[in-house]
Structure formats: C-alpha cells, structure tokens
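Here the structure is laid out as structure tokens; the discussion comes afterwards.
Note that one protein chain is taken out, while the other chains of the complex remain in position.
Showing subunit A:
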Amino acid sequence: MADAGLPLGRRDPWTEPPMGLLAELTHRCPLQCPYCSNPLELERASDELSTAEWCRVLDEAEALGVLQVHLSGGEPTARQDLEAIVAHARGLGLYTNLITAGVLLDERRLQALREAGLDHVQLSFQGAKPETSDRIGGYRGGHAKKVAVGRAVRAVGLPLTVNAVVHRQNLDELEDMIGLALELGAHRIEVAHVQYYGWALLNRAALMPTREQLEAATAIVERARRELRGRLVIDYVIPDYWAKRPKPCMGGWGSNVLNVTPQGKVMPCHAAASIPGLTFASVREHPLRWIWQESPAFQVFRGTDWLPEPCRSCERKEIDFGGCRCQALALTGDPTATDPACELSPFHRALFEVASAESTAPPPPFVYRRPMREAPALGPVRLQA
C-alpha cells in the first residue's frame, strides 16, 4: 500500500509528554519463542546503537518527560554495557525496569545491575514445568536457569515480576505459574495471553486457546487476585480474538510510549514496522523531541480525527482509539480499519470463527523463532468481512 492509503495525520505538534521508553537494546536472543514480539526482520548486531548513543537517547527522553525506561530486546543482557546504560538512566532519575529471559544472568551480574541502580526485574517463564518451558522457549535447561535467576534476583534484593505469556499449550500450568511467582518471592505477576502479531501470527493455530481455556484462566486469575490481595499483584491481558472490544493499543498511538529499536529507529509500538508506507525516524538523524512531537509516523494515527466508521461515532473512541493498527492491517489489509477484535467490525465474526476453528483443531508444530533464519512469508491470514 502506498502512502496515499494512510491518513494525513495530525498537523500541530503533540505537546503531551511520553511516559515510557521501551529500549530494545538488541534483537539478539538465545530463546526461540514461537510468539516472539520482535519484527519479522531483525536488526543486525553490528548496527546496534553504541553505549554513548543510548545514553544520549536517555538524556533526550528524560528531558521530554519520560519517567520509566524498559530495557528490553531481544535479550537485553546480551549487551555487555547494560550496567552502564542502567547507571546512566538511574542517574537521570528514570525508573529502570529490566525485561529479561534470564538465561544469560547470574547473581554476580545481578548484583552489579543493582549497584548500577536498577529498580526492577521482569523475568519471563514459558511454563511452570521445565519440560513445557524448555520446549516452548526452544532452550534446553532454560527453566532451571530461570528459577535460579529468579532466586538470585531476590537474593541481591531486587524486586521481581514474573512474566507469564500464556496460550493453549501452557494454560493448564497457570496456577502453578502463580505458585512459582510466590515461591520466588515476586511481588507481581503479569499473565498475558499471546497477541497475534508478527511471529505469533505465524503460530496462531498452535497457540490459540479455546474459549473454555480462556474462561478457566480468567477464573483462576480472579480467584488468585482475591486470595493474594496485598501479597501479589496480578496483571492480566486477554487475547483479542475472544474479546468484544479492542484494546487501546499502547494506550493510544503515540500517546504514552516511545519504542526505540536496536538501530535507533523510533516507533509508537514495537510492531509498527509491519505497516507499509510509514517511515520511522532515527535518533541518529533527528532529535527525539521532534520525532515524538512532529514526525509523520507518530502523527499519522494520533487522536480520533482520522478514525473511520464505526469508530468515528462510537462512544468508546477516546477509550480504545479503534484498537490496534498492526492487527487491523494484518487481518483486513487496511491499517485504518476498525480492529477486528471489536464486535462492531465487519470482520469480527470471521475472527471469532478463526479462533474457534484453530483452537479446537490439533495444534500444528511450532515455527520457532531462529535468529539467522529468513523471515518466512506469512500465509493467508486476511479475514473475509
């Protein structure tokens, strides 16, 4: 699709400050999760931003109003300068959150990160049982390492969130994942159903839970929230395909978060590169302030003026902003369409039927995320209205 297919976008500079910066320090990762959230085309290690460049980005982000920096990847601990980046961010007063798979960490490095000023660690688990976790992450021995790293996080005195990405092949371990979070001394667990963009869309049929699985999981979360109130915070993200209304993707396009890729491209969300016709400015060529306030890729879906019907006259338009642009594009071919997760979308019925059919058929094998592999072509995923 050419640029002509995109809205003109907002013209006045956006003066609201961003809250968070998602710093994708690298796309390198030892795990091969079939729902990897990095783009289909990964950026090369040799082109990654240097330590000095990241420090400058953090300076600009803080001046712009960013309060929290999420150090992510790929696997951010693959960068040997992580401590220096953390120290710089913390020196600026930024809240520093490390989002890690953990398998490259040990207690010594965690101690160094704590001394650098790290505020918080989010450690991912792919299941509660070692065999499940290792199979899904495609990394033998990974689960045992993660458990050891979770203990080490607490041993050095860092606060811990357990990240549990759930789907049809690990949902029966959800209670045990909550138990694992408690056992490790985590104060929070994030239970997030897979969202089907990018690589996860390739594996949708292998991951889609049944309606019954989703309902059972929601009941487990609600009970655990009641029973563990004040002890464990549980954040819960449900899958779009079984939803009635879409999520406000990233809290609204260009409203809260900046995502900086390993090479310094700045995007409103980590999947935005999937939308053809958008050009993302780089911190190597432009000030972060200009990128946030005025660059076309941030302005294009800002606010509600660009919204099509039925969003335009919807009372929820300031709540969900029409949902996710990347999902609208992937499933309808039109990035300006109403997210099919919304029951008012003409594609919603077809979305529901896909979820029903795929979740009840035997799961196909995973297409693992392998670093050196060519991005496979995404098969026919477009829905019929």
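What we mean here is this: a residue touches a chain if its C-beta (ideal position, glycine included) is under 8 Å from a C-beta of that chain, and two chains touch if they have at least 3 such contacts; residues count from 1.
Here, contacts and distances are computed from a predicted model.
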Missing subunit (named according to UniProt) among the choices "EfeO-type cupredoxin-like domain-containing protein", "ABC transporter permease", "Pyrroloquinoline quinone biosynthesis peptide chaperone PqqD" or "Oligopeptide transport system ATP-binding protein": "Pyrroloquinoline quinone biosynthesis peptide chaperone PqqD"
Residue in contact with the excluded chain [from A:84, A:112, A:148 or A:228]: A:228
Sole contact to the chain not displayed, among A:151, A:187, A:211 or A:316: A:187
Absent-chain contact - pick from A:10, A:27, A:120 or A:348: A:120
Subunit A, residues in touch with the chain not shown (by the definition above): 17, 19, 63-65, 67-68, 93, 95, 97, 119-120, 122, 157-159, 161, 187-188, 190, 226-233, 235
